[in-house]
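As you look at this complex, bear in mind that one protein chain is not there, while each of the others sits in place.
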Amino acid sequence: MNFLKRTIPLAIAFIMGVMMAFQYYVPHEISQSLLKVVSRWGITIGGFAVFLGAYSLFHLHMTKIRRKLPGWGYSIFVFLGAGITIIFGLYNGGEFFWNDKQEGTMFEWMYFNVQVPAGATMFSILAFFMASAAYRTFKARTNEATILLIAAIIVMLGRVPIGTMISQYFPIVADWIMSVPNMAAKRGILIGVSIGAIATSLKIIFGIERAYLGGGD
Amino acid sequence: MIERLINIDRRFIFLLVAMAVTIPLLAKFNLPVRATKDVESIYYKIDSLPKNSHILIAFDYDPASKEELQPMADALLHHCYRKDIKVVGMTLNPGGTGLAVSAIESIGKEYGKTKGTDFVFLGYKTGVELVMINMGENIFSAFPEDFHGNATIDLPVLNGIDSLEDFDYVVDLASGSSIEAWIAFGKEKYGFDLGAGCTAVIGPDMYPFLQSKQLNGLMSGLRGAAEYEILIDRESTAVAGMSPQSVVHVLVVLFVLFGNTMYFMSKRKR
Amino acid sequence: MSIKMSRFFSLVISFTVVFSYAFPISAAGEKVLIAPTGFEAFDTPSDDGKSVSLRWTASPSASIDTEYVVFMSENKDGPFVTEALRINSLTMYEDNTHSRSHYAEVDPEKILSKESGRKNNKKEKAKHFFKLVITSGSSAMATKQIVSAFPEGDWFNWKKLNNFVLMVSFVALLLFFLNHAKKSPNLFIRKISGLDAIDEALGRATEMGKPALFVHGLNGMGSISTIAAVNILGRIAYRIAEYDTTLKVSNIDPIVMSVSQEVVKESYLEAGRPDAYVEDNIFLAASEQFPYVAAVSGIMVREKPATNFFMGYFYAESLILAETGANTGAIQIAATDSYTQLPFFITTCDYTLIGEELYAASAYLSREPLLLGSLRAQDVGKGVLIAALVIGTMLVTCGVGFVKYLFMAG
Partner (left out) sequence: MIKKNRDIYIIFSIFILFFIVNIVYLSLGWLDLWGNGLGIITGAAFTLAMYSFLYKDNPVFKIAENLFVGVAMGYWIVITWFNILKPDVFETLIVPIFKDTGKAPQFTILFPTLLGIFMLLRFSKKLAWLSRWSFAFIVGLGAGITIPNFIHAFILKQLTFDSLFSTSIPVSINNFLVLLGVVSVLIYFFFSVEHKGVVGGVSVIGVWFLMIAFGASFGYTVMARMSLLIGRIQFLIRDWLGLLQ
């Protein structure tokens, strides 16, 4: 059993990883068709992942409702929203889900009038918190924070038309900050993070990093 | 006095912010917006494309970033249709499908373009880099059908397109890390010109790619969209948004300066 | 229709070609064109077997209004009507040569399928013949040779050699240091200044008799940041048990919650205070981003913890959390590899572990050989790149470019 549960997955990850890493250096047509087939499969497998997300969301809210955890009543609305959308989606304007997707259905109405406004508003709430944090919390506690805030102020003013009216140098200095010190630091970060990502990938291939297998034996 | 000013109810600050945005919008004063080099390079690239060239626009964002990226998408589409460039749309974000298809089709209609001949929306696929690689090998393998279920192989708009390298230009409109993926698994692997539009949050992270020419141009945030609107001479929501943007930035800067003055004054007192 | 038209034009062009070949000096004072020399065609090296490379020495009559046209045929004797390439004669010079020769790659199959309007036509691979012509206005001049090539797929892309070498050496490096770390677990890691602050902050919580709050980021156990955060949590819990204060841990992911419960329980046991462990103190605050913010902010305002830890991967909620915490007067320590949120932690927290410092801190505290070994291998990798950058730039400044070519992306 251990063979099926542990050895095979580690072997699959190893074989896939090594094969795809080496594939990159082989330009031959055979290697290209391998890449085509495997990436095609990956997309199809990925399509099923939506149900993983759905399950964990619904399971979480189901548990909340079943155990009557604080605020469980609100969880009903998750099911309500999802239920209505899925029903309209599958009904597909009378054509049902096995036919091509129709236009101008209630499914789209739900998207444009619930998901779009609510989703778009969600992060705009942060605009207000940003301002209040600017007023109360963004303090130049240390030298580092001072440099950060000065750069931030120059960039904020340099990136809007009013900055040019205050001083014509704002946009010039902001441009310089963006394309010299910012660029250099971001490049340093990018290289460091990429080395990290490569190391993680190698650890996955060699079966050292196994978090993706989930817990258990 | 200082204590009271510092501990002011934050809802009062919220109200100030709301006013700083609403009043300039209602007053309708427009401030001059000048296009920067990075936005201009996208504009000139598209402008230099001959008639019937193909452009791929990846709408990799969802409603949460709509207010920043939709104006950009609109401006780009207007420019492409005006230049009679064939537009191919796709998305790697399921939440982006509705926004993308409505933009491509409604703006296409304004210019009298027909679906399937002048533009197509291929829809959504999951797997980010796998989708790019599959499209790079063969676009009909990655997208056998378009968003409405038509077989892509029969679409006249895709004549002359086999894979990513056949596109004359690719623009990624991103709210997440898809630009990096388009660079590593798309542009660098299959060799095409790549431009990008992104939310301002990730804008600064894109500068290393601009300098290394892995991106030929960049529009970041509403400001980037406003610059593009200026370039195509069609001022719309983004340009209108620049005056409240200015006012609210000044407000935030004043808040930071004021908050820090208070902070240092109270520190000195102690 | 359009295909026929293009055939027709090609015919016209080929007529002109033949015509001007016979009479090199064209009429009406038009420029005399000198044919380019050294035309050659060969299989493109390191490719998938689709393209053919063409190279020729620039013609002395190249100018802004002259063009090179390459015609293609599947027979040695023509007819050469299919246009494979048409470029301005001042473009597409071969890189790194001073001989001003031109270089181009063409994909014969693709050109043929485009001409016939077919898609994905599978055909037996054939030898292709090419003819080069220089044209200006209506006059044209062809080279004498007809060259040919047979496109073939290759088994190694030599342009990617440096990439391959880098990969193989990094694999060796990583495996070596992982092994090394297992044998000698005392691999040196520099002190991370934010970590000292943890003890200091916990001391303060004890003095004030108030709880410490540990806030997990939004990612699940699959993310490295969460694993690192859990490692640090273990250490914090150990200290807390020693100091005898309360630790509260807020979670958004049920799996992270149960892992955290295990880790904290173990740490309390290790510190000899299993009695002090209260399972309910490690709780699921909410399941969505903004409700999580509301719930955690509520705890901060009500219980006024003396210390807040924000560890793991954060999104837009970081700002609201850290701001609320700062206004309750807590000492705040953040550690995240979410670079977009770092600015807000730096300006609102007393100590912030930046990016990879989070992993380093977790390796430092847990002394886990796998983490230590991989960290060391990454450091050596960075060291190599730093050295290459510094030395390479120095050499380029002095006019020597070889390091640059060593690291050229093929």
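Here the chain labels run A, B and C in written order, and each chain numbers its own residues starting at 1.
Here is the rule we use: a residue touches a chain if its C-beta (ideal position, glycine included) is under 8 Å from a C-beta of that chain, and two chains touch if they have at least 3 such contacts.
On a predicted model such as this, the values are computed, not experimentally measured, just so you know.
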item: Visible contact partners (per top-of-document touch definition) of the missing chain; value: A, B, C
item: Subunit A residues touching the omitted chain (full complex); value: 4-5, 8-10, 12-21, 23-25, 37-55, 57, 59, 71, 74-86, 89-90, 97-98, 101, 107, 109-128, 130, 134, 144-145, 147-156, 159-160, 177-178, 180-192, 194-195, 197-198, 200-202, 204-205, 212-214, 216
item: Touching residues on subunit C - with respect to the absent chain; value: 160, 162-164, 166-167, 188-191, 288, 290-291, 294, 298, 339-340, 342-344, 346-347, 354-357, 360, 375-376, 379-380, 382-383, 385-386, 388-390, 392-393, 395-397, 401, 403-404, 407-410
item: Those residues of subunit B which, in the complete complex, touch the missing chain; value: 11, 14, 17-18, 21-22, 25-26, 28, 65-68, 94-95, 97-98, 123-126, 129-130, 133, 144-145, 147, 149, 180, 183-185, 187-189, 199-201, 203-205, 208, 211-212, 214, 220-223, 237, 240-241, 244-245, 248-249, 252
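One rule holds for everything that comes next: only the chains that are shown with their structure count from here on.
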item: Touch-based graph of the chains, sorted into line, ring, star, complete or other; value: complete
item: Chain-chain pair with the highest tally of contacting C-beta pairs; value: A-B
item: From subunit C, the most remote chain by mean C-alpha position; value: B
item: Contacts with 2+ other chains: residues of subunit B; value: 138, 205
item: Sites on subunit A at which at least two other chains make contact; value: 32, 122-123, 130, 132, 136-139, 149, 152
item: Residue ranges of subunit C in contact with subunit B within the complex; value: 110, 114, 117, 119-120, 339-340, 409
item: Subunit B - residues contacting subunit A, complex; value: 6, 8, 10, 13-14, 16-18, 31-34, 36, 62-67, 94-95, 98-99, 102, 125-127, 130-131, 133-134, 137-138, 141-142, 147-150, 204-205, 207-208, 210-211, 223, 242-243, 245-253, 255-260, 263
item: Touching residues (chain side subunit C, partner subunit A) in the complex; value: 46-50, 153-157, 160, 163-164, 167, 170-171, 174-175, 178, 221-222, 224, 227, 254-255, 287, 290-291, 316, 319-320, 322-323, 326-327, 339, 343-344, 346-348, 350, 355-356, 359, 370, 374, 377-378, 381-382, 385
